[in-house]
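Heads up, this is only part of the complex; the chains shown haven't been moved.
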Amino acid sequence: MAIAVHVPDDTWRMPLTVRYYEADQQNVVFHGWYLNYFDEAFTAYAEAIGYSIQRAHADGADWMVVHSEIEWHGSLRWPDAAEIAVSAVHVGNSSMTIDFAALRDGEAVCSARNVYVMVDAEEYTRIEVPQALREALGRGQSLRRPRAGR
Amino acid sequence: MAIAVHVPDDTWRMPLTVRYYEADQQNVVFHGWYLNYFDEAFTAYAEAIGYSIQRAHADGADWMVVHSEIEWHGSLRWPDAAEIAVSAVHVGNSSMTIDFAALRDGEAVCSARNVYVMVDAEEYTRIEVPQALREALGRGQSLRRPRAGR
């Protein structure tokens, strides 16, 4: 849990408009919506780097989340104009490890790491990450760091 | 809009637990969730009368909402134990008109009328309401009445 967030200025970001119904009776975005935001952001990121989920489907490939770790350091609120930062920190044989941060006025209020596995679009069996996607993802910086001290 | 709700005691009802995240910053259930409740209720009702959506699928049939009218007279709140009342008010050749009411402590806070069309499960073209479903639905009372006066 002792995780600090650091989002370099050049990290890719998706603008996000918090929707009214996503805020709960505590007047903050309900924590369950963040995975939905990250899903939107990864889809947008994949398209931005030139290997959209549609291209994956055309190649007979799909991806699925198998692991997620999330820390909340604060909250998004409605009607924030927020951002979701995305960074590909590791691409394995058949998996992709992607870091996310939710930013409010440039401050990270939530960070997360998802692991996706690449699967055959019909059978949902593991396949290799397509070479074109591997190259497009490159090697980004981690947005999460073990916190010093403590 | 001048619609009054009347839910006879013998109307079929699905118990509903309002989920925390469905309440918004006004501390009431966000209006967008009611169509989801009615969808759940109609699925449960179809199963209760012996013609589940699974049976429809096995018969090559499916249903789709094409029209909805909703009036809010009040609000559900979290953590209400609520009920959704369901009544089939008209079965046409290829359509079903279903009335709904959302109840809180036995009081209707919302009423609605949905029209569903029966479609082929593959082509989504209109088909006749299966005879078994027609018989199961019977002819319920309307839960909505034009309000007197006004």
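Annotations for the structure displayed:
Every chain is named by a letter (A and B) in the order it is written, and numbering of its residues begins at 1.
In this text, a residue touches a chain if its C-beta (ideal position, glycine included) is under 8 Å from a C-beta of that chain, and two chains touch if they have at least 3 such contacts.
All values derive from a computational prediction rather than experimental measurement.
What's in place is 2 chains of the same protein, and the file's complete complex has 4 copies in all.
We adopt the following convention: only the chains that are shown with their structure count from here on.
For this pair, chain A with chain B, the centres built from the Cα atoms lie 37 Å apart. Considering their complex, residues 20-21, 23-25, 27, 30, 32-33, 78 of chain A touch chain B.
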